[in-house]
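A single protein chain has been omitted from the complex, and every remaining protein chain is retained in its original position.
Now for subunit A:
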């Protein structure tokens, strides 16, 4: 399809929400994972359907609050979640993973170290947090996001607990032959239960992932949506005001990526929320100043807030929208791909700190964005210079901290356990096993070939063997 054929086309995206619809394919690749010898699985809505059909338990269907509060998953549930997450990782990341070397940040190296670190260290931290606030309290951590913008308790962070900390972490350690499939079952349960509870509390519809709901993340209370809609300003396509808004969005998004070492944790989309006139609202949190990162000093010097929230409204009819996905790493993709010219209204909000009360979140008029844009560009250039002077080792460990700390930072902050994790559990210290892996993973193409192949083919997420004791940890290094 070319850009010309979409002009004046009718939107068909609502067909994607009909029960029999299988969605569009956004890529040509196929997934096999642990389903060797069976029909390959595709991306999108059809992929979710097939995974559910092949599940042995009901954990991939809508589950009740009682299910979420239950102390642990059964072995079948663990394996169903393992299979689903491996497909979901492939679904959202297999094409992104073609991006190769950064030229700036050794991302594959820091990612690999981080997710193995997470698998080893998070179970104790998440158990401590659950002990502090209770299982209901973990649900409440997720539920609080329904009435907030500018919060990192969002799709990508919540997904990362299970998909990265459990899924990729276990997969990486299996590939490194540091663990066996029957090891760390109890710890896996701890991680996945925490993820399920936060996501269940946030969505409140029985699902935990956006892919289970045809890629919708409509988590916000109507009263919050109404408040935001009240601040929207109309945008004439191609007008200077439209350009000012979209350029601000792009520049803030760029800095959010950079502040998080080129990873998706800086970005958080929710929606699409259908407005009374049929247009679609997407809410986008852009975390441009994370105070826990020492390199964010340039953002602080530029006077940037913790988060800008961009509300953007798309006209689906004008666009001829065929499908819209807010995927589980909080990113919006559409068909046709280019939604930017079809933004017809927008608003921007600023949340100064992660815990600034919602009543103190400030709207910024689009005509006033110029000053903010200048400061964003200034911080971007300074941070870029800073990174360009950092050693490879510093860049790898910096990125490792972004993953390992930031993915659970918002949940620990809300639970009030972050300081305890730092003080009593030495959160910011690197485990000796991981320190040793620093050298190990850079040999024999492990980080460039072995780990990505295992992770993105889905073949490395080995199931827990039948009959494995749910209490099992790891007891032997042989």
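A few notes on this one:
Operating definition for what follows: a residue touches a chain if its C-beta (ideal position, glycine included) is under 8 Å from a C-beta of that chain, and two chains touch if they have at least 3 such contacts; residues count from 1.
The definition used in the following text is that contacts and distances are computed from a predicted model.
With the options "asparagine synthase (glutamine-hydrolyzing)", "PEP-utilising enzyme mobile domain-containing protein", "Sulfate transport system permease protein CysT" or "ATP-binding cassette domain-containing protein" in hand, the undepicted chain maps to the protein name "PEP-utilising enzyme mobile domain-containing protein" (source: UniProt). Contact with the chain that does not appear here is found for just one residue of A:207, A:387, A:425 or A:438, A:387.
Considering the whole complex, the residue from A:12, A:57, A:204 or A:448 that touches the absent chain is A:448. Screening A:317, A:377 or A:442 against the full complex identifies A:377 as the residue touching the chain left out. In the complete complex, the residue from A:99, A:301, A:371 or A:429 that touches the missing chain is A:99. Residues of subunit A that touch the chain left out of the display are 1-4, 6, 92-93, 95-105, 107, 246-247, 249-251, 253-254, 257-258, 261-262, 264, 331, 333, 336-338, 340-341, 376-377, 380-381, 384-385, 387-388, 445, 448-449, 452-453.
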